[in-house]
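One structure, as structure tokens, below. Some questions next.
Showing subunit A:
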Amino acid sequence: MHNNKYLRDEIIRISGADVSKCMRCGKCSATCPAYDEMEYHPHQFVNMVECGDIEPLLNSESLYKCLSCFACIDRCPRGVQPAKVVEAVRLTAIRKQGANHITADDIPAVVDADTPQQLLVSAFRKYTK
Partner candidate 1 sequence: MQRVGVFVCWCGSNIAGTVDVEAVSEALKSEPGVVFSTNYQYMCSQAGQDMIKDAVKEHNLTGIVVCSCSPRMHEATFRKTAAAAGLNPYMVEIANIREQCSWVHKDVLTGTEKAIILGKAAVAKVNLNTPLIPGESPVTKRALVIGGGIAGIQTALDIADAGFEVDIVEKKPTIGGKMAQLDKTFPTLDCAACILTPKMVDVAQNEKIRIFSYSEVTEVQGFVGNFDVTIKKNARYVKEEICTGCGACVEKCPMKKIPNEFNLGMDNRSAIYIPFAQAVPKVATIDPNACNMLKNGKCGVCSKVCAAGAIDYTQKDEYINEKYGAIVVATGFNPISMDKFDEFAYNQSKDVITSLEFERLTNAAGPSAGKLVRPSDGKHPHTIVFVQCVGSRCESCAEKGKEYCSKICCMYTAKHAMLTRDKYPDTEVYVFYIDVRTPGKNFDEFYRRAVEEYGVKYVKGMVGKVTPEGDKLKVQASDLIANKQLHIDADLVVLAAAIEPDKSARPLATMLTASMDTNDFFTEAHPKLRPVESPTAGVFLSGACQGPKDIPETVSQAGAAASKVIGLLAKDKLTGNPCVANSNELMCNGCSSCANVCPYGAISYEDKEFRMPDRTTKVRRVAVVNPAVCQGCGACTVACPSGAMDLKGFANSQIMAEVDAICK
Partner candidate 2 sequence: MQVNEYKPLIVAFCCNWCSYAGADLAGNNRLAYPADVKIIRVPCSCRVNPMFILRAFQRGADGVIICGCHPGDCHYTSGNYYTRRRMAALFSMLDYLGIEKERTRVEWVSAAEGAKFAATMNDFAKTVASLGENKRLEDLRCKK
Partner candidate 3 sequence: MQKITRDQLVSKASELLSNGTVCCVLGWGMGEFDYDVTPTVFNTVEELNNGFVFNDFCGANFSKYLVSKAAKCDGKILVLLKPCDTYSFNQLLTEHRFDREKVYVVGIPCEGMADVSKVKAICGEGILAISSNGDNINVTTLYDENPIVINAADVLAERCVNCKSKKHVAYDELLGDEGEVIESNRFDEVARLEAMSADERFAFWQNELSRCIRCNACRDACPACTCEKCVFDNPNSGVENKSPANSFEEKLFHIIRAYHVAGRCTDCGECSRVCPQNIPLHLLNRKFIKDINEFYGDYQAGEEVGMRAPLVNYTTEDLEPGEVFDRGADNA
Partner candidate 4 sequence: MRKCSLDKINLIFAEIAKNAELYLPVDQNDGSAAYKKWEEGTAWSNKLNTVKSPKDFFFPQTEDLMQFKTQGKNIEIVDTRSALQDFVIFGVRACDVKSFDILDRVFLSEPVDSFYASRRKHGVIISLACTRPSETCFCKTFDIDPANPTGDISAWKTESEIFFAANTEKGAALLDKLSSLTEECDDAAVLEQKEKINAIMDKLPLKNLTTDAFGGGKTNELFNAPEWDELSSACLGCGTCTFVCPTCQCYDIKDFNTGNGVVRFRCWDSCMYSDFTKMAHGNNRLTQKERFRQRFMHKLVYYPENNDGLFSCVGCGRCLAKCPISMNIVKVMKKIGGKKDE
């Protein structure tokens, strides 16, 4: 199952989360406001990272759907910190050469008058290396 041990260990190291503590209660996913937007849900992130099944996650849009609201971290009864796992996978993805999820050129297209400046800045910070 651990088909990508190096990536797995790296992600666990970056996240600082202990995925083995997960007891599969699903409260993270139950509490997730972006659940329906996500292909892989918080509990799946935890489980798949634990199993080393990383590739699908790296290629998933879910990485950019997570709002980093940290509700899952707050609610998790085992202190697994799913959002940090998601964050770690996202970092792994965007740290690859040319894998920035957003570039300066993309901005004008998505921006409109109502978009707060803060959102753009934080998205830029979050999705690029």
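The set was built so that all candidates are chains of the complex that A comes from, given by their letters.
Operating definition for what follows: a contact is a pair of C-beta atoms (placed from the backbone, for glycine too) under 8 Å apart; a residue touches a chain by one contact, two chains touch by 3 or more; residues count from 1.
Everything numeric here is computed off the predicted structure, so don't read it as measured data.
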Problem set entry | Candidate touching subunit A in this complex, from 1, 2, 3 or 4 | 1
Seminar exercise, completed: The answer for subunit A against candidate 1 in the complex is residues 21, 23-32, 35-36, 41, 43-44, 71, 75-80
